[in-house]
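A single protein chain has been removed from this complex, and every other one stays in its place.
On to subunit A.
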Amino acid sequence: MTPPPPAPDAAPGPDADADHGLAVLHTLRCGGHADTGRVAEAVGLTAPEAESALIDLAVDGLVTRHPAPFPGWGLTDAGRAAHAERTARRLEESGARDAVAAAFERFLELNPELLDLCTAWQLKPVDGTPAVNDHSDPDYDARVLDRFADLHRRAAPVYSELAAALPRFDRYRVRLTDALDRARAGATEYVADHTASFHTVWAELHEDLLATLGIPR
């Protein structure tokens, strides 16, 4: 597990706590609503650490816990604003803007391919027309997964550039590798049908890059 980066933050409390706070805000901003376990997994914390950070943020009015039927934590408007402000400040302080922006451009070159692959996973061309992939053709599925692995390999330099610029980005490499390993071991919901699937984590990374660079969708 990657330790949180030691960096100054204006929020009250020790640096580590403040970093947890920003990392948690970040997870909710980029991944959407999530329960405590998913936040912990995404940030790389234990569940009690994540819960403690979430409660601190809730006390500050930055996150809120939603009731059933779709329970989970989400950002408040104030949380969104605080996240944007802190993220922008952290980026300027780190001096990493140019490096992140350059990595983002390379990410954008790969992104359409990822979406092609998700489509290929869900829709299989039959006689030239796409049909729902019922996963009855192991050769085809293996071919698609090979392409995922190839894309993941080619994305490795982007992951490392991002992690070198801002260490928290390394979690994406870990999570994407994990999703791919699971999918290749037969847990195919980790391609595009799980909250920790390759597609979901990749989309979070995309959203994270947009949020970090302050680029509107």
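Keep this in mind: contacts are C-beta pairs under 8 Å (C-beta built on N, C-alpha and C of every residue); 3 or more make two chains touch, one makes a residue touch a chain; residues count from 1.
To be clear about the criterion, contacts and distances are computed from a predicted model.
Enquirer: What name does the UniProt record list for the absent chain among "D-lactate dehydrogenase (Cytochrome)", "Iron complex transport system permease protein", "Pyruvate, phosphate dikinase" or "Acyl carrier protein"?
Expert: Listed in its UniProt record, the absent chain's protein name reads "Pyruvate, phosphate dikinase".
Enquirer: I'm checking contacts with the chain that's been left out. Which of A:100, A:151 or A:166 qualifies?
Expert: A:151
Enquirer: Consider the whole complex, including the chain that is not shown, and state which of A:94, A:111, A:160 or A:177 touches that chain.
Expert: Reading the full complex, the residue touching the unseen chain is A:111.
Enquirer: Of the residues in subunit A, which ones touch the absent chain?
Expert: 29-33, 66, 69-70, 72, 74, 108-109, 111-113, 115-120, 122-123, 125-132, 143-144, 146-147, 150-151, 154, 192-193, 199-200, 203-204, 206-207, 217
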